[in-house]
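First comes the structure, then the notes that go with it.
Removed: one protein chain of the complex. Kept in place: all other protein chains.
Chain lettering (A and B) follows the sequence in which the chains are written, and residue indices restart at 1 in each chain.
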Amino acid sequence: MVKNRQSKLTYLLIVILALLTLSPVVMLVIGSFSKGLNTFGDFTLAKYISVYTDPSFYAVLGNTLIFVLFSALFSTILALFLAYLNNRTNIPGKFMFKVISVVPMMIPHVLFAVSWALLLNPSNGILNLLLMNIFRLENAPFNIYSIRGMIMVEGLLDLPIAYLIIAPAMASFDISLEESSRVFGAGNMKTLFRITLPVLRPAILAAFILCVVRCLASFAVPSVLGMPGRTYVLATYIYRTVTTGFIADYGKAAAVGMSILILSISLIYVYRYMTRSSEKYVTVSSRGFKPVVIELKKARIPLFVILLIFSFILIMLPILVLLYTSFVPYSMVPSVKAFTSMNLDHWKNVLNDPVSLSSLKNSLFLCIVGASLGTLLSIFISYVIVKVKNKASGILESLSFLSFSFPGIVIGIGFMWFFVRTPLYATIWALLIGYIATYLPYGIRPMTSAFIQIHSHLEESSTVCGASFLTTIRRIVIPLLIPGIVSGWILMATMFFRELSLSVVLSRPGTETMAVQILKFSNDGLWGRLSALGIIMIGISVLLVITANLVGNHFKPETN
Amino acid sequence: MKKTIRVIGIVTSFLIMGSMLFAAGAQEKAPQKESKVMEEKVALYASITAIEPILAAFQKDTGILAENTRLSTSNFATTVLTEFQAGKLAADVVQAPLPVMEILKQYGVIKDYFSPAAQSYAEWTRNNGGIYQFGIEYVALIYNTELVKAADVPKRYEDLTLPKWKNKIVMANPGNHATTISWLVGLKENNVFGSDAKWMEFLTGLAANNPMFVASFGPTPAPIESGEKLIGISMPKYIITKAPAPLAWAQVEQPLLGSPRAIGITASAPHPNAAEAFMEYWLSDKAMSLLANDVGEYVLTPGVFPPIDGIDKAKVIPIRDLSDEELLKWGAEFEKIFKL
Partner (left out) sequence: MEIHIRGLKKYYYSEGRTIKALDDVNLTIPANKIFTLLGPSGCGKTTLLRSIVGLETPDEGEIKIGDTVVWSSEKNIYVPTEKRGLGMVFQTYAIWPHMNVFNNVAYPLQNQGMPKAEIEERVRETLRFVQLEGFEKRPATKLSGGQQQRVALARALVAQPKVILFDEPLSNLDAKLREETRKELRSFLTELEITAVYVTHDRIEALALSDTIGVMRSGKIVEIGAPKKIYFNAEHQFVADFIGRSNLIPAKVKQQKDSFTVVQTSLGEFVCKERDYPLDSDLTLCIRPEFIDLAEEGALDQKNTLSGVMETMVFVGDVYESEIRVGDVLFMAKVDPETTLEVGDPVTFSVKPEHCLLVSE
C-alpha cells in the first residue's frame, strides 16, 4: 500500500503534467494534419509531404545537427571545466563562478547575439577592427555570421544550464572514490578521466542533452547571426515557413517542428537508457563533508587569468555593449563623437512608457508566482522520478520535456490553440501555466540531482518518528533540497522573466511582459530603448537571484 | 499521502478558479450588443507600431480608452482567426496589411461599414467593403549621410548594382520577407525599370553585391547607422523614429513602392459604437497627421506628409497584393537569384 499511494501520486502528477504539456502538442499534431489554417480541418498529409520532400530541408537538417551538437558540446565542456575549477581546486575568486553561471541567463538572447554581431561582424566589428589594426591585417579575422560564430554564441548562452547541472554533482561527489584511485597509482589527470568524469556521467549527459534540446529550439542566435550569413537551421527554417506570405501556415510549421520533437524525445530516451544503471552509483553520504581541494600550484594564476578573461567576454562585454547602446542616440561604432553625443533619452523614454512599466509588473508577477508554483510542481515530480522509479515515473520525465523541446514560435501557437478553448484565454494565468509547462525541465533537473543526494534513511527515519508524508517533505526533504530548490527557482524565474515565444502569442493589453516589449523595440529597430530595458531586466534578475540565495541560506542556518 | 493529493488538488483548483473568476470578470465588463450607449473602451489589434500617441489623443478627445494588442504580420491572421472561430475575438478594430485584411474578410471577420471620414480619401482606398486603406508601408533606399558622399547617393534603383556597393548593402531576406518580396515584384509589375530584362539585371546585380540579409525591416537601420553597412533597402520612417541617426533616403527618380495598410471593424465587435468612433477618429486628418509626424508613416489623407525632406514630392505607389502562392513562388525564385 506504500506502493499504492506512491502510484496514486504518480498518476495524479501524470494527469497534471499531461494536461500541461500534451495539450498544446496535441493541438499542433492535429494542426499539422489538417487542411486550413487552424486545428480541426479536414485530414491531409499535404503539409508533411511539402516539408519532407523539399531538398533544402535536408541541407537545413545537416546544418542543424552541426550547430546543435557542437554548441551543446561547447557548453558542456566549458561547464565541466568551470565546475571543476570551482569545486575541486584552490583557484582564487570563486565568487565569480556564481556570477558566470547565472548572468547569461538574464541577458535576452537577442541582445546577446546583437552585441556579438557588434563585436565581431566582418565589416566593422569592434574586436575585428582592433585586431586588424594591431596585426595589420587586410581582412577581418573573425566572421560572426557563420556556423562557427553561431556555435560559440549559442554555446555561451547555454553554459548556465550545463553549469547549474554539473556543478552540484561535482560538489557532492564522494571524495573517497577519487582518493582510492590515487592510492592505486593513478595521477590527478588519470583519476579525472577514469573516475571523476565516468562517475559524473549522469550529470554530464543530462547537461549535454538539455543543451541539445535547448539549441534545437533556439531562435535568437540562428536568426541574428545565421540569417545574414545565409546559414539556416530548423528553427529559422520554421520561421521562414511561417513568415513567407501574409497568412502563416502554422500547421506546416508544426510539421517541421515534429522532427525536432522526435529528435528531442529520442535524445531523452537515449539519455535515460545510458543512465539507467549509473544513477544508482551516485554515492553521497548523509554526513556533510568537504571535498579535498587540488593544489593548482603554478597553474593557479594562469587559470585565474583565463577565468577572468572568460568572465569578461561572457558577461562584461555584452553588458558593456548594452550600456553603451543605451546611451548613444543611435547605433555607432565607439568614437569620440559617440561618447560626446551620449545622453539619457532612451532611458527617459523607457521609464516614461506606461506599457513598459506595466510589463515590468506583469513579468515580475509571472516570474515570482510562476517560478514558485513551477518549483513546487518540480519537487513532487522529481520525487517520483528519483524515489519511486517505476515505468510511470519514466513517462513523467518524458512528459516534462515535451513542450520544452518544441521550438518557441510553434509551441506558442499550440498553446494559443489550446487556451482559446478554455476560460483562461487572454488572462495572465494562461501565460503562467504556459510558462510552467514549457520550462518545467529547468525546475526538475536540479531538483532530481538534489533528490538523488538524499539518503532514503533520512526520510524513513522521519516517518518512523511519526511525521506524516507532508511533514517529512516540509521538515526534512525541503530543507535538504534547498540548494536544488534555489537553483531550480532561479533558473525558472530568470527564464520566465525574459520569456518571449509564448508571451508574444498570448499576451494582451494589460498582460504584456517585458520580453514582448523588448521584441516590439527590436521590431522597430530601436536598439537604444531595447538596451535600456534590457539592462533594467538584468538588474532586476540580479536582485531576484540575490534574494533567492538569501532566502535559501535563511532556511539552512544550522549547517553553516 | 491523501493530504498531498488534497494539497495539489487545492492548488490546482485555486489556479483554475482564480483564472475563471478573472475571465468571468472580463466578460461581465463586456457591455451588451446593440446598445446605443457609447462603450468605455475599444480594443484594437494592430500590426503597425508606435501608435500610442494616436491612442492617447483619442482617449483625450473622446474619453474612450483604446487598448492596443500589437500582433506581428506573421501572427496576425492565425491569432485573429483562432479567436474568431472560438468566439473569443476581443478586437473591435483590426489593422493589418491589406492582404491580411482581405483574408479576414473572406472568413467573415470584417464588418461592412460605411465610413464618412474615408470619403475625403482617394477612391481606390475604399472599395473593399469595410476595409479602409489609410497608409503605405513605403520602402526606399536608406543610406548613412556621414559615410556616403552626396555624389555617391543613388539616383536610380539600378545604382545599387554598382560595384562600389559590394558588401555594403543590408536588406530584409528576399526569400521570405513578404514586404520585400512584394516590393521586388512591384518593381517589375509597375515597370519601374522599363523592361523585365532590366528588372532581372537589377536583381542579379544586387545579388552580385552580396547584400547582408536580416529577418525583417526592423533590423535594417542599425547596421547603416553604425556604418557596418552603408546603404539598405529599408523604410524612410526610420529617419524620423531613429533621429538623430545619420539617415536619409535616396531621392530616386523612380516612384516609391509599398504595400497598403488598412483598417476595419470586426463583425463580432464587443464595443461596436466605440469601434465606429475609433474608425472615424483614426481616418481623420488629426490622427493621420500624428501618424505622419510622430512615426514617419506615409498616409493617404490628402495633403498630409511625414516631415521627411522630399517625400511630399515623391510619387508613392501602392503595390498589388500578392497571394500567398505568389509570395512562395517569388520567394523561391529570389532564393535562387540571391543564392540563399
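Descriptive notes on the structure:
Here is the rule we use: contacts are C-beta pairs under 8 Å (C-beta built on N, C-alpha and C of every residue); 3 or more make two chains touch, one makes a residue touch a chain.
Because the structure is a prediction, the values reported are computed rather than measured.
In the whole complex the chain that is left out makes contact with A.
Within the complete assembly, A:Ile476 is the residue of A:Ile476, A:Ala532 or A:Val545 that touches the hidden chain. Touch with the chain omitted from the figure is made, among A:Ile306, A:Leu376, A:Ala467 or A:Ile536, by A:Ala467. Interface with the hidden chain, as seen from chain A, comprises residues 1-3, 285-288, 455, 457-458, 460-469, 471, 475-476, 479-480, 482, 556, 558-559.
One rule holds for everything that comes next: only the chains that are shown with their structure count from here on.
Here the spacing of chain A and chain B, counted between their Cα centres, is 33 Å. Against chain A, the residues of chain B that register as touching in their complex are 1-5, 7-8, 11-12, 15, 18-20, 22-24, 26, 43, 49-50, 52, 67-70, 72-79, 81-83, 85-86, 88, 90, 97, 99-100, 103, 167, 173, 175-178, 181, 212-223, 225-229, 238, 241-242, 244-246, 324, 327-328, 331, 339-340. Taken together, the chain A residues at the contact with chain B in this complex read 5-6, 8-9, 12-13, 16, 37-38, 114, 118, 121, 123-125, 145, 223-224, 227-228, 230, 239-240, 242-248, 250, 329-333, 341, 355, 373, 376, 380, 413, 416-417, 420-421, 423-430, 432-433, 468-470, 473, 504-505, 508-510, 520, 522-527.
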